[in-house]
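Read through the structure below, which is laid out as C-alpha cells, and then see the notes.
Yeah, one chain of the complex is gone here, protein chain that is, but the others are all in their spots.
First chain written, first letter: the chains are A and B, and each begins at residue 1.
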Amino acid sequence: MSQLLILWKRFYSLFAGVQAHWKSMSRVQRLSGYALAVLALYLAPWWPKIPGIGWLVNTPGTQFSTVLNDQVIIFVLVALGLNVVVGLAGLLDLGYVGFYAVGAYVVGVLTSQHASLPWIVALPIAVLVSMLVGVILGTPTLRLRGDYLAIVTLGFGEIIRISAKNLDWLGASRGISDIGKPPSIGPLKFGVIDPKPYYWLGLTLVFLVVFCLYRLEESRVGRAWTAIREDEDAAELMGVNTFKFKLWAFAIGAAVGGLAGAHYAGKVGFISPDNFPLQLSILFLAAVVLGGSGNMPGAILGGIMVAWLPERFRNFTDKRVLVFGIALVLVMVFRPEGLLPRRVRTKTAMRTSSDGKEVAQ
Amino acid sequence: MPDWLIVRTFWDLTVTGLALGSIYALVALGYTLVYGVLRLINFAHSEIFMVGTFSALIASTQFLNIPLLEDGNYPYRAGGTLVLFLVFILFAAMFISGVGAVALERIAYRPLRGNGDAFGAIALAFLTAFVLGLIFVNETKANLIIACVGTAPISYSYIRFFKKGKKAPRLAFLISAIGASTAIAEAVGIWGPNRREQYQTPRILEKKVLFKALGTDVRVDYVIVIVGALLMLTALTLFVNKTKLGRGVRAVAQDAETARILGVNVDLIIVVTFALGGVMAGGAAMLFTLVYDQSRFNIGFILGVKSFTAAVLGGIGNLKGALLGGFMLGLVENYGSALFGGQWKDVIAFVVLLVVLMVRPTGILGESLGRARV
Partner (left out) sequence: MTNEVLLDFNNVTMQFGGVTALSEVSVKIFRGEILGLIGPNGAGKTTCFNVMTGVYQPTQGTVMFNGSDITKLKRYEITQSGIARTFQNIRLFSEMTAVENVMVGADARKTSSIPASLLRTKRQRTEEKESYDRSMELLALMGIADRASDAARNLPYGYQRRLEIARALATEPELLCLDEPAAGFNPAEKQELNELILKIRDQGYTVLLIEHDMNVVMKISDRVTVLDFGRKIAEGLPQEVRENPDVIAAYLGVPDDAA
C-alpha cells in the first residue's frame, strides 16, 4: 500500500506537471486539447480494443459499453448531484436513491404505466418532479442539523422505495416495464441491443450537468454553499440566507439524481422497487467521498471507480462487496479527503498543529 | 371485530412491541454512546450486533453442544441448566461483541483520528495484503498465506504513516464506518457458519406463557427480553454516572479537548465507550435470538437503521432517550402494522421520526451526554 501510495504520488506529480504545462499553452492549443479529450470520451466504447492497454479497462463478463452506460454514467451523474448536497453544502443525505427512484418512476409512469408520452417529454418532467420532491422533503427537514438530517433522508429513501413496492398505481413489486426510449436521431438508434447511443446520450448529459454545476460553483451560490458547509452559523451571520441556499442545494441535487434515474429508466426499459435499495444510497455517498467530496473531478472519479472497478475485477466476484468495504476503510485511513481532494490549488501545509486544533481560541 | 378482540390485539401488540423495542433500545445505546463521545454515526455498530447473534449461535452449538433441532423436538433445557446456559450464551455474545467493537474502533476509526497504533496498522496491513492477493488468486487458503506474508512489510509502512497523525474530516469517519460495516457483514456471509442463508438458533428456552395480563398471554421470552433490557440499561446508567470511567465518558462527551487538558485519557475513554456499546449490542443479540430464533449475515443493516432511528427519536447522546426511543419505535411499528398493514411498518416508523423531529429537533429528551452547540 505504501508502494501504491508512492505510485499515486508519482502519478499525482505527473498530473501536476501536465497541469503546469497545460497552463503554459496557448488558447488554441488548449481548446484543441479539450476537443481531443472530449472526442476520446465519446470513443470510450472502443477503448478495450486499443492494443496494449485495452485490457486495463476492459470488463470481463459484461460488455464494456453496457458498463459505461448502466454503471459509469449513472454513478457519475449521481455523484455529481450528491456532491452538491454533501460535498458543497455539507448536508449529509443518506437517502439520495430516493430522488434517483423518483426520476425513474416519473418516466415509467408517464411513458408506460399511465400515459404514453415520449421519453424526451417525460425527461424534463422527471427532473422537475424530482426537484419538487427535493423541495418538499427539504422544507421541513433542512432546519435539522447534520446527523438528524442524515437519518431523516435515509428514512425518505426507504419511504419512496416502500411506497413504490406497495402502491399498485406504481406497479407495486412487479415494477414498470416497457418504458419509453429516447427518440432515435438519424443513425442513432436507441434500441435494446446496442448500448452505445445511450452512453453517448448519457455522456452528453454529464457534460451538461458539469457545465451547469461549474457555473453555480463559481458564483455567489457556490460560495454560499461552501460557507454553509464550513460554518453554518457564521454564514448566516454574514448575511447568507442559509435556509434558501440549503434548499436550493437539495433541489439541484435532487434534479440531477432524477435526471440519472430518468436516463436509467429509458435505457433499461424496466424498473422495479428492487432497483432502488437503501444500500444504493450508501454506495452513492461512498462514491462521492471516495473520489473527493466537494470537488467535482473528485466526485466524477469516485463515481467511475465505484461503478467500474467491480466490473473490472471479476475473478473474485463472490468477494467483491467484501473488497469494496475493506477498500473504503483503507482509502479513508490513508486518503481521508478522497482520491482527489478539493482545492489542490493552495498551499496545504499546517493541516493540524500538535494538539490537533488549528487555532487557539 | 368484537371489542374484546380489538383490545386483546392491542395488548398483544403492546407486549411484542415492547420486546422488539427492547432490542432496538439496547442497540441504540451503542449508537448513542459513540455518538455522544465522538459525534460519529457508528454505522458498523449494527454488524457488531449481527456478530453477537452469531456468537450466541456458536456458543450454543459448539461450546454447549446443543443440537440445532432434533426431529422437531426442541432441545429444551430447564431449571438451573437453563439459567446457566442462557447466562453463558449471554456472556459469550457480550464478550465477542465487546471485543469486536473495540477492534473496530482500533482499525477503522482510530487511524482517522490521527492516532493509529500498531494493532490497527497490522490489521489494516493484513486486509490490504488480502485484497491485493485476491487480484491474482481467489482461493481462501492461498489468500490467507499471501496476507500473512504481506502483513509485515506493509504494516511497517503503515505504522510510519500513522506517525504523521493526520486527522480526517468527519465524512471520512462515516465512510470508513460504512466500509467496515459492509466488510464485516460480507465476511460473515462468505465464511460464516451458514454462509448467506438464514439460520435457526437452537431453542433451549421453552416459550411458555408466563402469565396473563389484560387478556393477553405474556410469554416468558418477552418478559426476559424486556426485563433484561431494563437491567442492562440500569447497569449502564449506573456505570456512566457513578464510576470514574463513566465520569470520563461524560467529560469527553461534553468537550473532548477540555477533558484532555484536564487529564482524562481520551483514547481510553473511547475504547471504554466502544466496549460498552459492543457489550450492549451483544446482549441485544442474545436476547434477539432468544425471541426470534434466527439470524443472518445481513440482519444488521435494517435493524441498525431502526435502532439509530430509535436513538435519534429519543435524543441521541441520551441514554434514557435510547430506551424511550426504542420502546416508542417498537410500539409504533407494531400498532402501525396492525392499522395500515405490515408492509407500511417502516414508512410509519420514519414518518413518526420526522414528525417528532419537526416538533423537537433534537429528539424527545434532547441531547444529553453532549450538549447542543449554538
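Just so it is clear, a contact is a pair of C-beta atoms (placed from the backbone, for glycine too) under 8 Å apart; a residue touches a chain by one contact, two chains touch by 3 or more.
Keep in mind the model is a prediction, meaning the values are calculated, not measured.
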If the hidden chain were put back, which of A:V102, A:L142, A:L205 or A:A227 would touch it?
A:A227
Would you indicate which residue among A:V121, A:V135 or A:L216 is in contact with the undisplayed chain?
A:L216
Among A:V240, A:V256 or A:L340, which one is in touch with the chain left out?
A:V240
Hidden partner sits against subunit A at residues 212, 215-216, 219-224, 226-227, 230-231, 233-242, 248, 252, 294, 342-343, 345-350, 358-361
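Here, only the chains that are shown with their structure count from here on.
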With chain centres taken as the means of their Cα atoms, state the distance from subunit A to subunit B in Å.
31
In the complex with subunit A, residue positions of subunit B that touch it
35, 39, 41, 107-108, 111-112, 114, 116, 124-125, 127-128, 130-131, 134-135, 138, 154, 157-158, 160-161, 165-169, 171-176, 178-187, 190, 257, 301, 305, 308-309, 312, 316, 341, 343-344, 346-347, 349-351, 353-354, 357-358, 361-362, 374
If we count contacts the way the header does, which residues on subunit A are in touch with subunit B in the complex?
1-2, 5, 86, 92, 140-141, 143-145, 147-148, 150-152, 154-156, 158-159, 162-163, 165-166, 233, 278-279, 282, 285-286, 289-290, 293, 313, 315-316, 318-319, 321-330, 332-334, 336-337, 351-352, 355-357
